[in-house]
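For this view, one protein chain was removed and the others were kept in their places.
Coming up: chain A.
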Amino acid sequence: MLNYLINRIKGAVIVLFLVSIITFMVLMILPGDPAQLILGTEATPDMVKDLHVSMGLDKPYYMQYGSWLIDFLRFDMGESYLYGESVSLLILNCLPVTLSIALFSMIIATLVAFIFGVLSSVKKDSFIDYFSRSIMQLGTAIPSFWIGMVFVVFFGLRLKWFPISGYVPASENFIKFLKSITLPSVVLAIGEFGLLLRIVRSSMQESISQDYMEMARVKGLSLISIYFKYALRGAMVAPLTIIGMQFAKLVGGTTVVETVFALPGLGRLVLTAVEHRDIVLLQGLVMFITTFVILITLVVDILIMFINPRIKTFERGE
């Protein structure tokens, strides 16, 4: 186990290093730099040059990258050009928002996917099977910004059940916090549950067709016990991997929903950093999100190991 972990960490460091270089290079290739953006339509070439010097942008690229890397290794992610605030503080401010909607939407998506997935695999080709297959396609097909707008207008403006926009921290008012993340989470869940449902359904079908299921039936176990305790357990591996991937994706990719619901999350911070060529902020964000994704995959692998002891993932690493 320990060896396995060490190997994973080694891999993670290499990934992080590569990602940081790629981010840096992409931003160097993109036209536009922060000095030009600060000066805007007032700039003369001389002014851009002066500002380059005072912002340290006149140094060669590798030196800029080097000094960023040295700071990063000292756990100093630097200060954003744009906000003048430390990058770690900015990320820390945005993290709870994104984490709550990502988590909440995955809970919703998982519930829906498992309920309908199990039912439709048990009652194959029944009404419920067709129904779940069609909502699955609907969920994948509807663009999230559109359904977001519809939700804002219907649940926010018409029914006034939920706030239109904004985020209330859980520490301030828990009920308001839940209300502020419900609509965006549901919108995200609608986009995610389709794939998950499909995986649950096919895994369940495979699991049900196993010999030991016949055995369980012969033994006279209750249906619920058969399907949820035995069949589902065997069918968990693939969905769990997908859930992990989807969750990781949401942590870095909720920009559209954050914009529609005016949530101050990581996705919008990434967008702002790119738009303003705020390389220090962007590097910090990319590093953070990459680390997060690596951690999630690790956790999922370990979870799968516990659920299905037949798969000993870590032994492969030894």
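Note that contacts are C-beta pairs under 8 Å (C-beta built on N, C-alpha and C of every residue); 3 or more make two chains touch, one makes a residue touch a chain; residues count from 1.
Everything that follows uses one rule, which is that contacts and distances are computed from a predicted model.
Its record in UniProt calls the unshown chain "Peptide/nickel transport system substrate-binding protein", which is the match among "Succinate dehydrogenase subunit C", "DNA-directed DNA polymerase", "Replication restart DNA helicase PriA" or "Peptide/nickel transport system substrate-binding protein".
Which of A:Y167, A:F193 or A:F247 touches the hidden chain is settled by the complete complex: it is A:Y167. Listed residues A:L57, A:M77 or A:L90: the one in touch with the omitted chain is A:L90. For the chain left out of this panel, the touching residue among A:G40, A:P60 or A:G220 is A:G40. Residue-wise, the contact with the chain that is not shown comes from A:T182, picked out of A:T23, A:T182 or A:T254. Those residues of chain A that touch the chain absent from the view are 30-33, 36-45, 47-48, 50-51, 53-54, 82-85, 90, 93-94, 107, 111, 149, 152-153, 156-157, 159-167, 175, 178-179, 182, 224, 228-229, 232, 259-262, 264-265, 268-269, 272, 275-277.
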